[in-house]
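Structure provided below as structure tokens; questions to follow.
Note that this is a trimmed complex: some chains were dropped, and none of the rest were shifted.
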Amino acid sequence: MTTTDKDVLDVHPDRLLPAEPGLRAIARELYHAVKDLPIISPHGHVPPQWLADDVPFTDPTSLLITPDHYINRLLHASGVSLADLGVNQPTFSAEQSRNAFRLLCQNWKAFRGTPMKFWFESELADVFGIDLVPSAGTADAIYDRIAEAIVTPEFRPRALYKRFNIEFIATTDDPADDLRHHIKLENDPTWEGKVAPTFRPDKYLEPATPAWNGLVDTLGALSGEDTGTYAGWVSAMENRRAFFKEHGAVSSDHSHRDAGMEKLDDAEAERLYAKARGGEITREEGDALRRDFMFQQARMASEDGLVMTLHPAVVRNHHTPSLELFGADVGGDIPMQVEFANALKPVLSAFGTAPNFQLVLFTIDETVYSRELAPLAGFYPSVYVGAPWWFIDEAEAIKRYRRAITGSAGFSRTSGFIDDTRAFLSIPARHDMNRRLDSGFLAELVADHRLTMDEALETAHDLVVTQPRKAFKL
Amino acid sequence: MTTTDKDVLDVHPDRLLPAEPGLRAIARELYHAVKDLPIISPHGHVPPQWLADDVPFTDPTSLLITPDHYINRLLHASGVSLADLGVNQPTFSAEQSRNAFRLLCQNWKAFRGTPMKFWFESELADVFGIDLVPSAGTADAIYDRIAEAIVTPEFRPRALYKRFNIEFIATTDDPADDLRHHIKLENDPTWEGKVAPTFRPDKYLEPATPAWNGLVDTLGALSGEDTGTYAGWVSAMENRRAFFKEHGAVSSDHSHRDAGMEKLDDAEAERLYAKARGGEITREEGDALRRDFMFQQARMASEDGLVMTLHPAVVRNHHTPSLELFGADVGGDIPMQVEFANALKPVLSAFGTAPNFQLVLFTIDETVYSRELAPLAGFYPSVYVGAPWWFIDEAEAIKRYRRAITGSAGFSRTSGFIDDTRAFLSIPARHDMNRRLDSGFLAELVADHRLTMDEALETAHDLVVTQPRKAFKL
């Protein structure tokens, strides 16, 4: 290819910092004070096997496109078929892989103004040292350079972990998982990092779904508990949580349609549990029992000390044909309205001031930030406001987040940044983006004399180091 | 009158561009690249007769005040009676007209910070060449100068259409309309513009309202279908849609209390239809049948290719006494909360990837932008996020719109600007306002290095030209 000026990728050192020169100078100073601090990633979806086995990545598409539903979904909206991106394609040839990469590059324009552009261009420049803007004309050259890089030892997962300066990373795991990869890492004297599992029991808490009975059987078998009774289900859960904790877990993660956690009286809980085990529970009863299950999880958290994180209110698999063709988690999820104030009253009256209990509340419904989350975290010592997540882990929403919650909750009641990603190579860019944006927000508070520069410098550091450690008990 | 400095209207060339000098320079360059592009107006309420018959406007008040519910409502809130503004006054003397104009000018202060000030002052300066700030002291002079202008040939509707550089404009029309004005324009060899009808069947889709049976009778008569059965209603609708399409329609527009479109099973639909035809349907049943009707409209859209636009969730005629005295559409409508994610799941599972189907989603409830609309448009190739509308077609909300949706949906999933107005003379000012604000937003992305200037220039052009053409299949 012959490159032109337009092909040259300019990854500016001041990107995402405020434009106004006075603010930028302050923000730059704050950002430079935190940009090289280690990455703490207490919630995410990187496969632990990558680090346990340290196998090389195979090709640019299966690394950067196929599993990344941020990329997939906007290409799909642009008219690209998910099949052509490799989604749920048991066989996908080298030529198909190259073609998928071309589809991304040809449609690069669709990503303007999105965080995917920031992350991907940062990955090209900072991880691969590639200075080409993705386009139809540059697709093959970029593909080839990535393909060449990832077969080298420097691009093995463990080498990248070190290069990315990761201090702690959590994966997300099924309660029935044997955590073999985590155990392998624990037992590997050459491994100096920290990869913690996260207990994610969603499916075991939805008694009105068809898969539930089988899952609960498995849970019983694994834990040696009789899950024929509710008491057995509780013991099995406690057993698996203890197993996870033993292998480094610091938190459990939960995502249901609503944020409810509310105790049923014992007889009603028993009755619904029996009905669910008989496969006869209704949707409404299933919701009530699930809220009781969640109350139990909170009670367990107050005892075993695993931090509880909530990611509620997403319409999963919104497009039925895509679910049928490509499976879950392919980008077809849509956020919906959420309510926390009433939903959490029972559980916070029970455990809100319990010494061992911590609850990090995430939302994709931004309306709750100033209305519910900041007021909750501004009163309960157990509650933290989680960082913007998924659809709102982008520049403008991250700015809104700090603006919405700081007045009621300050900085000390926030979780620190959460990348929540399965895109391992994007982790540095995601944390970097957030450090830039938090620096910009703090710069505003310095510039209008709400904070002194000393206060802002300390706060910038706290947001990267102290807050995630505190919120996740690291 | 003797004018003072305060009377001189200053319509600054940089108005609505960012204040910070660096941003302003970038924004100005972007704005200058698009400010003279033709106007594409794919949704609005200008009476087609104005262009078909090209008759002169009669007086300043009936042109600029009486039919404009943006102006009416804030004057009403300021204590002015709607009757004194000419609303629903079969006779309204020249003196009354002049007096209404005085009431506007005396209360001009109430419009500070609103878009009505921007539009009206732009109209005065750019359309009429008047350099007076409205006030009690200038009211008569302004009135007289407008009155003098509008009797001249330069102010006939067709002359203004040309002068405004309009390339395409859509009206909003009843399914029973004979489209005589559109047909007259079609058949007029001297007419070089494009005025398309829009199919707006709301009233025919609300089976629990008193007027419904009569409307459906009319529809049957016009289409030659037997609307005694649901099948006949469907055929009649298809027939009228085809008629509209034949005369240039590119879209159908829909406004109901919620965004629901959901198929009933056929027997239930037939049963409810029969009940409705018998005048015995309940409000709840009427809502269910209306959602089924809407599903049918979507199905038709997937076949005939008319773009479907949704403007849901307004409490119409909020003030009952005003409805009784002055009729509908006089400014007494109030937005309410809306839900899209669950409401649209059935219809998007059915038609979300259908090649011919396009759905533009408008909202006055801004909470859905980042939570639902951008995620929907960022996955479904059929869905576009509509521009801010009605109460939020103003500077600050337009800025929030881009900030709320771009992270998930980028620019390519948006509708382009929609003026949605019956105020013909404000159309250039409305499009101009939006071009200024989009230039300002893009300037921010350039200034913090999210976009290169080349990318921003192309995007600015796309937003004015490419996006409306794509979203409305022009």
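A and B label the chains in the order they appear, each numbered from 1.
We adopt the following convention: contacts are C-beta pairs under 8 Å (C-beta built on N, C-alpha and C of every residue); 3 or more make two chains touch, one makes a residue touch a chain.
This one's a predicted model, so the numbers in the text were calculated from it and none came from an experiment.
Participant: Note that 2 identical chains are shown, then give how many the whole complex contains.
Facilitator: 3
Just so it is clear, only the chains that are shown with their structure count from here on.
Participant: Tell me the angle, as a multiple of 5 degrees, of the rotation that maps chain A onto chain B over the C-alpha atoms.
Facilitator: A turn of 120 degrees brings the C-alpha atoms of chain A onto chain B.
Participant: Averaged over CA atoms, how far is the centre of chain A from the centre of chain B? Could you give it in whole Å?
Facilitator: Chain centroid spacing, chain A to chain B, equals 39 Å.
Participant: Tell me, which parts of chain A touch chain B in their complex?
Facilitator: These residues of chain A touch chain B: 6, 10, 12, 14-21, 73-74, 76-79, 109-115, 117-118, 315, 318-322, 331-337, 364-367, 391-392, 394-397, 400.
Participant: State the interface residues of chain B toward chain A in the complex, per the touch definition above.
Facilitator: 20, 22-23, 339, 341-342, 345, 348-349, 352-353, 367, 370-372, 374-381, 383, 402-404, 406-413, 444-445, 447-452, 454-455, 458-459
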